[in-house]
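All protein chains but one are shown in place.
Moving on, here comes subunit A:
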């Protein structure tokens, strides 16, 4: 049975697409056949982050409308086996995604894949609602910042009331908190909400903490999911996150200020 995971946040710009790309790639690297579905109709970006923007021929809406089949539309990643991308449409028609259409495509994907990762658009409009509706699990991407935490709480509310599982009275969506752009230095100075603060407010289980990192911009610049940059702090933090998603117990890293040694202070690094 395929597992459907939505990557969501409410607020924009917190790292949903970066996280979708990283986690999807990580799951595929771990040997699970994975597809990342871009639900951000009109503002397609997953293709850029994944570095396959020039290989998009058909898109999600084409499949829903029967203008192309999945085989023609799915883009196979050239670096990682078992990894596929279903790009969003650039149409301006916001209601291009219908519940029936999305369900049909997800059902078809479920026959072939272990994980279906739904990259949600920001906001709480129909695209975001479609992305979370069929989910079994949710990764709630949150920055340690007031507006992001508040919007995450709003989305958590939607997960438990507006999803298929909620409507059909099934067991609720398993919610995971992914804290991104975390800066331990500023937390230590009392300038940023800590992991514990955010956990206490949102009261859902923590799946990972991704440190604020230069590697993320470098990765998106070059169209490489940051998880493939295995030397970077953010890449390693995402690798840990994927392991936890797969049920392994991995201790949290990058939560404390790294003490810079004498040599590092002089030569940088």
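Note that in this section contacts are C-beta pairs under 8 Å (C-beta built on N, C-alpha and C of every residue); 3 or more make two chains touch, one makes a residue touch a chain; residues count from 1.
Heads up, the rule we're going with is that contacts and distances are computed from a predicted model.
> Given the options "TRAP transporter large permease protein", "Cell division topological specificity factor", "Nitrogen fixation protein NifU" or "Diguanylate cyclase (GGDEF) domain-containing protein", say which is the protein name UniProt records for the missing chain.
Cross-referencing UniProt, the chain left out corresponds to "Cell division topological specificity factor".
> Identify the residue among A:98, A:194, A:218 or A:243 that touches the chain left out of the display.
Reading the full complex, the residue touching the unseen chain is A:194.
> Please identify which residue in A:57, A:146 or A:250 touches the non-displayed chain.
A:146
> With respect to the chain omitted from the figure, which of A:104, A:154 or A:253 is a touching residue?
Candidates A:104, A:154 or A:253; residue touching the omitted chain: A:154.
> Under the stated touch rule, tell me which residues of subunit A contact the chain that is not displayed.
Answer for subunit A: residues 145-146, 149-150, 153-154, 157, 161, 187, 190-194, 197, 200-201 touch the chain left out.
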